[in-house]
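Each remark here refers to the structure printed beneath this line.
The other protein chains are all here in position, but one chain of the complex has been omitted.
Now for chain A:
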Amino acid sequence: MSTSTTTQPAVKMVTLTINDQSVTVPKGTTVLQAALGAGIHIPTFCWHPKLKSVGACRICYVEIEKMPKLQVSCATEATDGMVVKTESDIVKRGRKAVLEFILANHPLDCPTCDKGGECDLQNLTFAHGLDDSRFDFLKRRHIVPGVPSTFDDLRIGPEIMLNRNRCILCYKCVRSNKEAFGEYDIGAFERGNAMEINAAPGEQVANPFSGNLVEICPVGALTNSDWRYKIRVWLTQTTPSIDIFNSSGSNILFYKEDHKNRIFRTISRRNDEIDDGWITDVARYGYQLVHSPDRLQKPLMKKGSKQVPVEWEEAVAFVARRLAEIDDTKGCVCIGGLASPTLDLDSLHSFSKFMRKVIGTNNLDFRIDYRSLPEKPDSAFSTLSSQPFTIAEIDTSDVIFVFGSDLVKEHPNEYLRIRKARNFGRPLVYSVNSFNVKSADVADREFIYAPGTEEVFINGLCLAAIEENPGLSGADGLKRKISPADLNSAAKTCGVSAEDLKALARTLINGKKISFIVGDQVSLSRDREVIAAALCNLNRLVGITSRGQMAALARYADSIGAEKLGLIPNPHPDVKRALTDLWGGFPEMAGYHTEGMFSQMLKGELDAMVILGANPVAMYPDHEAVAETFEKLDFLVVADLFETETTAMADVVLPLASWTEFAGRYVNLEGRIQKAERAIKPLYESKPAYAILADIAAAARKPLFSSAREREEEIEKVLACTTVRPWPGDYLDVRPPAIDKDPAYPIMLIIGDDPHHRCYVTEKAASLVKFCSDAYIELSPELAEKFKVEDGDAVRVESKYGKLMAPVKVSRVLEGDVVFLPRNFSVTRANSLVSRKARIDWVRINKVSG
């Protein structure tokens, strides 16, 4: 018996000859990939590196010795001793014949086609000099009924236009949609000459990954309204950047035009370690908010009761003076700051230094979400959220456990990754949550625990593991620390049967490589400390991280960056030490975190706030209370891209530059530092946050850094500290707190992002608004039946804290007494329903008649 579980079985290699070149590849590689790997180009249409081969287009023909006919290289496995030719006469003739076939019905309308200049078909046809056709019958032509268009374009989604005449039926769009994204809104219909791609009858192609279909279409059959007919591709320049709407940091490429100082589109910049070349629609169309007419153009200052535009000098001098005044009269403990975790490292570190060194306060935070922070500082949860996690490790995991996460909304890249693992391997995947989620479609089984019983469920897993394997170390010690301490009552409380818990525990014990993802239902829970403690116990008991990875994943583009730079009152001790060394000191006070600052404000003990790129009035729980809290402030300065509910209350509003307008670095959930280059010059008078802070500090005669170089060196030093917190040395107490429930509010409310939106800013991206323009109440078919409502009917949702009205969307995934409400819209504010103190948001709903 092998003692080690980590050694990989040796991969067999095969050696073949391609165009007289000897090539050695692992067994199972296709001839195409062997050739591409050796730098030999073979044309393809239907092959895609991340999809299964289908051999539909035949353009990748090669000649293989001892095989009577040409072979499609994308679907032929390379074997030992194979002799392959990719450019022989017969191959060229074959390719030419295939092209002639493909072009039989093609309209050859390149001059008016938006794909012109970047079309695989155009390039290949050009290369093979096909300027005539032997077919003399009429081409098959798809005419859109009732649409008098010369181009016969059909709108099949909010963003996607389809020209069926140009389609070469490579099926890449349909395949990626089903295989890679698990979406079923596009299909291939009819057969033979009549075959066509189209949206599912009566539906729209509107899934959260739909933009990828356009990107991978090798011809001009699929185009998107975002880009089409606005500019020719050869007139643009490109800038590498990253997706800042997502904590994975997908790699993207902007197409921009320098003279116009405008971005025209986003495509993926494939990074196999992160995104596999798939990006979400939010990443693709989100850039549009940069060019929104609503951008703040100039600094605003409150004069009398109105905010009026002023020059930067005036605004900056005023901010510096007011902060100094408050510092003098009340002390720096009365000043606090919030910075968005989507800001770049330079800005975040400048913020930290500005607050701590220039002002001298330790009231600062970056965590503002749709649930409030627990009052006590985290311990177990800090451990859990600081654990290393590598996205690509999902590919080779044999057990994937998704706990408390609506993965498609929270971590779309990781969802696609799990799909891929399922398509190409045989991992066991479990989705465990308190409500049904779309991402469970990649799971072998979905388990639903009772609302607010996360820690009971995890306790149950521990107890089940002990029953399965009584030899597990410290089992008795653990039992004393948790309640309930017997499997059956834990099972009863959490609603997952003891048998199921045991089966799950078995897979965790036996898994060779585990990826355990912890999501928002834990990270944003009031009781996240208790749940995290339970998870620490589980890890201690069965040793998940000794055979894989387990972490509460970061949610924003630079959350990890903010964490590593110490943007919380109690940073990791190493970070604190590094900062103290660099600055020759650190504020003495303990400092308040987000929730603490708000309580202080309410008590009138915090008088001034500096806010960078955040909108707590609209995003933080309990809308009215937050607004009231902010009214108490003496002085509020906010930098943002747009006017928001928070800027409306500010004394000074400063126009912030977006991530496209300066070069910035961001740390993704894996701790990977990535750079977004500057694509365009800052629009209007906007400035990056680090520049704004430097200006204010200079006006206060306390310069932040002597040079950009110094700033960078400081960041380097702080980032060099490891912020992974060690697992606790013993089992932790896990005593589940009581769950408050009032029978008058029987339905559980889930708040989150609509799949086409992120936070409060994407409302300014026109394309994303086409997918979803305002809040809705997504409810289970059971509830729809109970309240006799259909799609579009208005319902009133009421919690103890507030109420709102929104149209109904009958869910395809939710079951039971659960409703989902997106938090992204300024008209319908989800945070008005949420309490600051409760663990679960309970609501009741009523149909609004009429």
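What we mean here is this: a residue touches a chain if its C-beta (ideal position, glycine included) is under 8 Å from a C-beta of that chain, and two chains touch if they have at least 3 such contacts; residues count from 1.
Rule of thumb we're sticking to: contacts and distances are computed from a predicted model.
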Query = Which listed name, "Urea ABC transporter permease subunit UrtC", "NADH-quinone oxidoreductase subunit NuoE", "Heterodisulfide reductase subunit C" or "Sarcosine oxidase subunit alpha family protein", is the one UniProt assigns to the chain that has been left out?
reply = "NADH-quinone oxidoreductase subunit NuoE"
Request  = Give the residue, chosen from A:60, A:121, A:162 or A:186, that touches the chain omitted from the document.
outcome  = A:186
Inquiry  = If I consider the whole complex, including the chain that's not displayed, which of A:38, A:83, A:104 or A:200 touches that chain?
reply    = A:200
For chain A, the residues touching the chain missing from this view = 178, 184-191, 200-203
